[in-house]
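A protein chain is absent from this complex, but the other protein chains hold their places.
Let's turn to chain A:
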Amino acid sequence: MRTEKRLTAVSYILLLMGLVVILTPLYLTLITAFKTTKESARNFFSFPTELYLGNFQEVINSNNFFQFFANSIMITAVSIVLILLVVPLTAYAISRNLDKWYFKTFYILLILGIIVPFQVIMLPVTKLMTQLHLLNRVGLIFLYVTFALTQGVFLYVGYIRTTIPKELEEAAYVDGCTKFRTYCSIIFPLLAPLTATIIIINAFWIWNDFLLPLLILNKAETYWTLPLFQYNFKSTYSVNYNLLFSSFVLTIIPIMTVYVIFQKQIIAGLTGGAVKS
């Protein structure tokens, strides 16, 4: 039993070391954001002597920070709503008709889409969006809904086939329900556990995504999302690193707040999504 105790002690020590590795960059980011350049130059690691807010003021005043924040919220929220309208409905239709060639072919094409690396579509899709005059938020939302289809339909079809018996719908049809009514009032509510996972996976993906906004929105500054702002801010203000760090803090705050409040659901959702795909 002695070795057991020793092993546990070693585990704590190693985990604490890991904690230091995870928290140090975040701590340094936070303290540097509150320091003037002079103070940082004197000692990068010391705690700020006063709560200097000038960096934050400058980041917010010299940029449309709140506009970018609003863009990120808008793009994420609208995409999620559309994903929830389209993905489970499609998956439901497919899962009930896998014996018909049309549904089966569509399903196979969607699943194959999971292994297509984004770089393959990236170039032609950017050309296409230019031709369609969709280099804007609407175009970006279309792309998010499309790319959410592959994994989303795959997860929903698996879920529907294993957990929702056909008898449920047949009873509804006998009562004179249309197929659409049946889906809306019986099936969709039953999918809630998976829907929570789908919301979390896609919301984090869209909120944090960098490459698609770079391709679709980079030329129009008013449409920028937070990751895009972060990237462009770095290229413009690379000299004043205190400003940079305060911009990091500003972009981390929203996601951190959400994480602190919903950590249980978020951990379950993000790991659950990985398990199911």
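Quick note on the criterion: a residue touches a chain if its C-beta (ideal position, glycine included) is under 8 Å from a C-beta of that chain, and two chains touch if they have at least 3 such contacts; residues count from 1.
Throughout what follows, contacts and distances are computed from a predicted model.
Visitor: Between "Multiple sugar-binding transport system permease protein MsmF", "NADH:ubiquinone oxidoreductase", "Beta-hydroxyacyl-ACP dehydratase" or "Response regulator", choose the name on the UniProt record of the chain that's been left out.
Guide: "Multiple sugar-binding transport system permease protein MsmF"
Visitor: Which one, A:Leu53, A:Val138 or A:Ile267, makes contact with the chain that was left out?
Guide: The missing chain is touched by A:Ile267.
Visitor: Just name the one of A:Met122, A:Val138, A:Ala171 or A:Ala220 that touches the chain not displayed here.
Guide: Within the whole complex, the residue contacting the unshown chain is A:Met122.
Visitor: With respect to the chain omitted from the figure, which of A:Ile60, A:Ile73 or A:Val86 is a touching residue?
Guide: A:Val86
Visitor: Using the definition of touch stated at the top, determine which of A:Ile186, A:Ile199 or A:Ile252 touches the missing chain.
Guide: Among A:Ile186, A:Ile199 or A:Ile252, only A:Ile252 touches the chain that is not shown.
Visitor: Could I get the residues of chain A that touch the absent chain, sorted low to high?
Guide: 7-8, 11-12, 14-15, 18-19, 21-23, 25, 28-29, 32, 40, 43-45, 85-87, 89-90, 92-94, 96-97, 102-103, 106, 109-110, 113, 115-125, 127-128, 142-143, 145-147, 149, 153, 178-180, 183, 204, 207-211, 226-227, 230-231, 234, 241, 244-245, 248, 251-252, 255-256, 258-259, 263, 266-267, 270-271, 274-275
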